[in-house]
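Every protein chain except one is present and positioned as in the full complex.
Chain naming follows the written order as A and B, and within any one chain the residues start at number 1.
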Amino acid sequence: MKQLPASIWTLTVGILVTLIALWAGNQNLFFPEQASVQAPLVDHFFNLMFMIAVALFLLVAGTIIFFAVQYRQRPGDEGDGVPLEGDFSLEAYWTLIPAVIVIVLGVYSVQVFTEMGGFAAGGGGGNHLLMSHGHQPHQPMPAQLVSDDGAEPAPAFKAEYGLGGSERPDVTVTVTGMQYAWIFNYPEGITAGELHIPVNKSVQLNIKATDVIHSFWVPQFRLKQDAIPGHDTELRFTATKVGDYPVVCAELCGGYHGAMRTRVYVHTQEEYDRWLAENQFAQHPDLSKAVAVHATE
Amino acid sequence: MTTAPTPPELAMPAASPVDDHAHHDFRLFGLLTFLVSESLMFGALFAVFLIFRAEFPAWPPEDTEVELLLPAINTVILVSSSFVIHYGDVAIKKGNVAGLQKWYGLTAVMGVIFLAGQAYEYATLGYGLTTNVFANCFYIMTGFHGLHVFVGILLILGVIWRSRLPGHYTAAKHTGVAMAEIYWHFVDIIWIVLFVLIYVLAFLN
Partner (left out) sequence: MAQAQLPVSGEFSAAGGHHPTAWKWYDYFTFNVDHKLIGIQYLVFSFVFYLVGGLMAVVMRTELYTPDADVIDPNLYNALLTNHGTIMIFGWVVPAAIGGFGNFLVPLMIGARDMAFPRLNALAFWLLPPAGLLLVGSFFFGGAQAGWTSYPPLSLITANTAQSMWCLSIILAGTSSILGSVNFIVTMVKMRVPSMPWDKMPLFCWAMMATSILALLSTPVLAIGLILLLFDINFGTSFFKPDAGGNVIIYQHLFWFYSHPAVYLMILPIFGIMSEVIPVHARKPIFGYKAIVGSSMVICFIGLFVWVHHMFTSGTPPWMRMFFTISTLIVAVPTGVKIFSWTATLWGGKIRYTSAMLFAIGLLIMFVVGGLSGVTLGTAPVDIHMHDTYYVVAHFHYVLFGGSVFGLYAGIYHWFPKMTGRMLNEPLGKVHFILTLIGANLTFLPMHVLGTQGMPRRVAMYDPQFTQINQICTIGAFILAFSVIPFLVNVIWSWGWGEKASGNPWRALTLEWTTDSPPMIENWHRLPVLTHGPYDYGLAGHAPSETTPSHV
């Protein structure tokens, strides 16, 4: 049996690794369905990294296993190996190539993050309903609470963190996390225990927490933002698929953290309008503040 | 390639001619290393203070203002004590144990005066630890520093106590003296930063 030239081996291995990595990177193997504008962005970025990771893993692990087998101690050989202490060009390659890869990924992640609305966070886009204009940075909530003039000012919503947008959203909902429930308040005066939104419309969630930190997460939207007591946060997104998806609390918030879930219903515009009308009618005539669960159960 | 194992002689490290069991004194270097860690402790407190300062519209908030005169006097006392303690170090370098005791004793007295001033300030400030976030920061920071002053005084007293034994500290051998001095300087430097953050910045607002 003649040894094949090393170049052929390298080529075959290279092609194989590339094919497997390409296949793995294009499968969207693990994610749940994509139901928001941001979801494909996240998935695509992840899959790109997954592809690189699969290729690197196959190469590195393959090399390790190959060396481990090839250079095992042969029976009776008590000697030492090749006294090779390093190789500058090889070391330079495996420093520079990963460096280039991570820098490219870094730049790309900035771009994905921008497209997701990351840089528009805290820009005041979500505050149009509560504040006419202008965003006062670092206007502290604490100061209002400790001020001694007794009258507590109406809490204006000033999102500092999250994913935002500068344009006026189609729907704005205030989300409040508490042990162990989510409450959704609509500007139309509706209070609900589940989130109802229209499909293909931009939605602004203004997120607060009353007791401890919670985290608003819809896996199908690939979006998550902590609800932080004392800090207002926001999420801006557009749902792209009619359906209902779980809303999960992702930050440990107490004994029943695992049970703190509800659902988000993505309706067509007509359904959404009908839902709005029904609940406005149900909740408004008597002006009593309905508890969240009443609205939907 | 099979390299046969070489006979033991080749691998045997030759015995060192200067071999000894004597222990060298690395305490000074150890203390400096430890102080790096300590400064990060204060650094964290300073960072917390500055973040709150940036968040609040008025810092210190109304009703929890600080006064300047007493802390300024305290600062002068503490800063001068750093010079005083150095005279003690100079004295021992000349083998002058009496001088060491005199200057270190004076430093300890100044330290006690500083702590007394601090206690007086606490008593007359009109607000306590839990009044508001500024008060929290104020008491924790000055208290934590005060604890360090207290430890520094103990170190200095320890040096004075040991110096009563003839020959315990000499011109050539006085690591303990140097350590107490370095620690005292450290406490002093931290106070200057603290003074600027808490008192001076309050009046720049």
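The rule is simple: a contact is a pair of C-beta atoms (placed from the backbone, for glycine too) under 8 Å apart; a residue touches a chain by one contact, two chains touch by 3 or more.
Here the structure is a predicted model, which means the values were calculated and not measured.
Enquirer: For the chain left out of this view, which of A:14, A:189 or A:258 touches it?
Expert: Considering the complete complex, A:258 is the one touching the chain left out.
Enquirer: Just one of A:9, A:23 or A:57 touches the chain that is missing; which is it?
Expert: A:57
Enquirer: Tell me where the left-out chain touches subunit A, residue by residue.
Expert: Missing-chain contacts on subunit A: residues 30-32, 41-42, 45-46, 49-50, 53, 56-57, 60-61, 63-65, 67-68, 71-74, 77, 79-87, 90-91, 94-95, 98-99, 102-103, 105-106, 109-110, 112-113, 116, 118-119, 121-122, 141-143, 145-146, 160-161, 163, 211-213, 215, 217, 219-220, 222-226, 228-231, 233, 246, 248-259.
Enquirer: Which subunit B residues would touch the chain omitted from the figure, given the whole complex?
Expert: 1, 3-8, 10-16, 18-24, 26-27, 29-31, 33-34, 36-38, 40-41, 43-45, 47-48, 51-52, 55-56, 129-130, 132-133, 136-137, 140, 176, 179
Going forward, only the chains that are shown with their structure count from here on.
Enquirer: Rounded to a whole Å, what is the gap between the Cα centroids of subunit A and subunit B?
Expert: 46
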